[in-house]
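Every protein chain except one is present and positioned as in the full complex.
Let's look at chain A:
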C-alpha cells in the first residue's frame, strides 16, 4: 500500500512541472484571450458577450487579406526551406564523412547563436540602399544609382528562409540518417535511375521528416514578427503586425485577441490540410523526431 502511494506521489511530482507549464503558460492565457476575444465593447468599461470582433475581421478585407498573404508567403518560405534544406540534409546525412558531418551540422547551428534581431540587422546592413551589396554593385559599375533591396517581399522571404532553415534540416537529417544506405543501392540495383530513386524511395522514406520540418517551419514563419517587420518595413503586412497594432497601437485588446485566435485557427487548418494531403499523422511526424 505504502509502496503504491510513493509511486503515485513520485509520478505526480514528476508530472507536475509539465502540467503547470501547460496549464499556466498555455491553457490559462488562451482561456483569458478567448474570453477577451468574445466580448464586445459597447461603451466605456461596458462590455457584452458577442462575436463582433470576429465578424469585424471578415468584414474588413485588409484584415483577412493580410492573413491570406501571411499564409501564402509562409507556405512559400516553407517550400523554399524544404528545397534548400533537403539537399543540405541529404549531404550531411548520407554523403559527408563522420567528421565533416559534425562540422557541417555546427555550421547550420551557428546562426542560432546570434539573436534574431542582430541577424535581421545583419541583413539590413547588406541590403539597404547604402548597404554592402548596393555599394559594391555601384563600385563594379553594374548599376549607376544606389538600389534599395530592403522593404520588399523578396527580402522578407529570404530573411525568413535563412532564419528557419535549420528547423527543416534537423528533422530531415535525423530521418535520412535512419535510412539504410543499401536501400538506396537496392533502388539503383533494381533498375531505377537517380530521379526514380529520389522520387520513389528517398522522398517517401523521408516523408515523416519532411512533414515534421514543414510543420515547424510553417508555424514559426506564420507567427514570426521581427524579421517581416525589419526587412519588410511598412510593406510587409504580416498578420502578426496587425495583432501587434490592435494590442499596442490601438489598445483594442478584444480585436487583437480575436485576431490571435484566427491566426491559430488558420495555421492549424493549413497544417491539418498538409497532413491530409501527405497522408501523414502528427504521431508519425512531429512526435517522432
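Miscellaneous remarks
In this section, contacts are C-beta pairs under 8 Å (C-beta built on N, C-alpha and C of every residue); 3 or more make two chains touch, one makes a residue touch a chain; residues count from 1.
As a convention for this text, contacts and distances are computed from a predicted model.
The chain not displayed here is annotated in its UniProt record as "ABC-type Fe3+/spermidine/putrescine transport system ATPase subunit", chosen from "ABC-type Fe3+/spermidine/putrescine transport system ATPase subunit", "Mg-protoporphyrin IX chelatase", "Sodium:solute symporter family protein" or "Amino acid ABC transporter substrate-binding protein".
Which of A:63, A:123, A:149 or A:205 touches the hidden chain is settled by the complete complex: it is A:205. Within the full complex, the residue among A:98, A:145 or A:182 touching the omitted chain is A:182. Looking at A:3, A:98, A:193 or A:283, the residue that reaches the missing chain in the full complex is A:193.
The missing chain lies against chain A, touching residues 180, 182-183, 185-193, 196, 200-201, 204-205, 207.
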